[in-house]
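In this view, the complex is presented without one of its protein chains, the others remaining in place.
Here is chain A:
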Amino acid sequence: MAELTRLIYDKRAREIFWQVVILLALVIVTVFIVRNASQNMVNAGIASGFDFLWRTSGIDVPFVLTDYTSNSNILGLLWVGVVNTLVVTIVSIIAATLLGFVVGVARLSKNKLLSGIAGAFIEIVRNIPLLFFVMFWYSLVINALPAPRQSIGIFSVAFLNNRGLTIPVPVEGSAFKIAALVILAGIVGQAAIAIWAKRRRDATGQIFPAWATGLVLLIGLPVLAFGIAGFATTWDLPAFRGFNFRGGFVLVPEFVALFLALTVYTAGFIAEVVRGGIQAVVKGQWEAAYALGLRPNRTLSLVVIPQAMRVMIPPMTSQYLNVLKNSSFGAAIAYPDLVSVFVGSALNNTGQAIEIIAITLAIYLAIGLAVSGFMNWYNAKTALVTR
């Protein structure tokens, strides 16, 4: 008896007791859920398991960047969703970061007109639901553009109408591969120049216009390559047949609307992150840079932004992860992203609700972990070394 009372008043014993109770409760709830689910699935005549992934999907997707057709299996459909989600996420992150930096720096401008406009942009964008922007842009894009028959031709190779922007694509061949390689070479070259320029600047203090050179490289090389090899490529030109364009590649209006919505919305948040980061750099840093004779924009780009980056990376990571998650808003306008093709179309066709939702959640968690892992690595690399 005395043993037992001692046990009740023992902190350690109590702690173990409560943890066991909570674990037991969790097990009971899980068993309850699994039993109900399996019972309900038997009643509805749905077989559990992941075999459905290899079934032919029979679903047409309007925006495909892989070699998917409606004869492909559901796994292929899943891949289409993943690729479409990643494409719109990456493009929007890049655009939102650029716009966000511009607005964030403008917000801090001494010119009250400029900072006022930036402030108004931030306050408007941040206080309205993203879904509103997605629908609003979509309705604007669809309503502002003409029907296919009255398409706006661009040099009569690309056509803009309310079903999207139809552009010619090179038919896959040797010249096409060369062009892709050249673009890759341009990117690598630009990176190399940037690293070299930074090293030289750190060593000698001389500034090399890495950005301008890189831009020439990035645009010039592919143009040159296309000039030489590109004409040999056979192009798949869009042509008007029946009621719509055949051939070419269609950049669907859903993509454009989702991209614009994600970019504008996220830029509002990134602008505040940038403003906070720049304001976190103590004023003495500016003054010291001025005392050394640096001009304001050089001070900003060489002294302030690099230090502000350290403050900005963690909240910026959250914003990038938000873009990934928010790309699912495309489902509202039927942009074929992961949620739209998988939780929408595939689930409707197969009825495998549990498996499909589990796969979708797992994919988002996996991509999210990868992004935050990369950003944490980058953060650790740029963090201030303290002793």
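Simple rule for what comes next: a residue touches a chain if its C-beta (ideal position, glycine included) is under 8 Å from a C-beta of that chain, and two chains touch if they have at least 3 such contacts; residues count from 1.
The rule we apply is simple: contacts and distances are computed from a predicted model.
K.L.:
Just by its UniProt name, which of "Amino acid ABC transporter permease", "Na(+)-translocating NADH-quinone reductase subunit B", "dihydrouracil dehydrogenase (NAD(+))" or "Ferredoxin" is the chain not shown in this complex?
P.N.:
In UniProt, the chain that is not shown appears as "Amino acid ABC transporter permease".
K.L.:
Looking at the whole complex, which of A:182, A:250 or A:332 touches the chain that is not displayed?
P.N.:
Hidden-chain contact among the options goes to A:332.
K.L.:
Considering the complete complex, identify which of A:26, A:75 or A:98 is in touch with the unshown chain.
P.N.:
Checking the options A:26, A:75 or A:98, the one contacting the hidden chain is A:26.
K.L.:
Using the document's definition of touch, tell me which of A:251, A:357 or A:375 contacts the absent chain.
P.N.:
For the chain that is not drawn, the touching residue is A:357.
K.L.:
Contacts of chain A with the missing chain: which residues?
P.N.:
15, 18-19, 22-23, 26, 33, 36-37, 39-41, 43, 109-114, 117, 123-124, 126-132, 135-136, 139-140, 143, 321, 324-329, 331-332, 339, 343, 347, 353-354, 357, 360-361, 364-365, 368-369
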